[in-house]
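Of the protein chains in this complex, all but one are displayed in their positions.
So, subunit A:
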Amino acid sequence: MASITLSGITKSFGGNRALRGLDLDIADGEFFVLLGRTGAGKTTTLRIIAGLEQPDSGTVAINGQDVGGRNAAERDVALVLQQYSLYPRLTVRGNLEFPLRSRIRKFSEDEIAARVEKAARTLQITPLLDRKVERLSGGEMQRVSIGRAIVREPQVFLMDEPLSALDAKLRESLRVELKALHADLGATFLYVTHDQVEAMSMGDKIGVLRNGQLVQVGTPTEVYTRPRNTFVARSVGTPQMNLMHATMGAGSARIDGQPVDLPVAVGEGEAGRALTLGIRPEDLVLEGGAPLEARVFDVEDHGVIKILTLDIGPARLHATVSAKTHVALDEVVRLGWRPDKVLLFDRATGENLAYG
């Protein structure tokens, strides 16, 4: 088992700076999710840890030891990729045995057979063992791919969007399996994804990456409830957090263009300051007598909840309400919020004021 520490990692491709002084700490046995958009540097980070890419500067340490001088084979990490992850022309068994037959490992035939058997049982792919990988479905391929990672019992698992090529249903079930596997193995997982649902549902910790730098690291709850800036606020949660321009009063805020003040529980001493104000859709409430007037633009019925799109003046907000709420399109409703859930961001920098 192992911890991973990156310090001051910089990497450029041509004139393109993929990583700018990235610092990252992943504790032993943690399920760490790196969340970021395409081009944020997620995959580069992963490849640098795996030893497939050499950082321009900075150090990578696994279990406290600098692994800069070790190649991919010597780092004892396993890699699961989004696609092209299995060796073609081999059977499932051949794929699972492949890492065990490496010359640097020297396992006996019995040991190899036992490990393959065990991995296959864990992932329920025993019936597939003698099939050619070309004949597998996408889900089966990813299972085998994970199997190939676990046979070696490595210190670290690196996963690069392993589920994003699969259909939604399969993704959900494999998500659960991966978490169970993590609990089972107790190894350190670094999981890269652009899918915030995956990040929220799987990670012990989430690191939000933007332009080659970590914006925030925290538990899913922390990242969700106390985003460090508007970028993180927008990155997690569906529908997105509502962000609007507002001016602070004393214990209240006035959304630009609205005639009334709404109470807020934060931002004492900020009176008169122009800010960006954030509120999660589920923290908006529809009730008679609430201060804001809103017009229903759209209603999405998700069974358990309804997602309303509401117009207040020129601004458009999302609100998630109980499915029992009955509203019609174009109906005018009264809207309020939970004052203690309001977040304040600096309008210029987008930083959450709570982090000072």
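Operating definition for what follows: a contact is a pair of C-beta atoms (placed from the backbone, for glycine too) under 8 Å apart; a residue touches a chain by one contact, two chains touch by 3 or more; residues count from 1.
Here is the rule we go by: contacts and distances are computed from a predicted model.
In the listed set "Phosphoribulokinase", "Spore coat protein CotJB", "NADH-quinone oxidoreductase subunit D" or "ABC transporter permease subunit", the entry agreeing with the UniProt name of the missing subunit chain is "ABC transporter permease subunit". Which of A:99, A:162 or A:267 touches the hidden chain is settled by the complete complex: it is A:99. When the missing chain is restored to the complex, the residue among A:57, A:71 or A:349 that touches it is A:71.
Touch with the chain omitted from the figure is made, among A:148, A:182, A:228 or A:280, by A:148.
Residues of subunit A that touch the chain left out of view are 47, 50-52, 71-73, 75, 77-79, 81, 83-85, 87-89, 98-99, 102-105, 148, 152.
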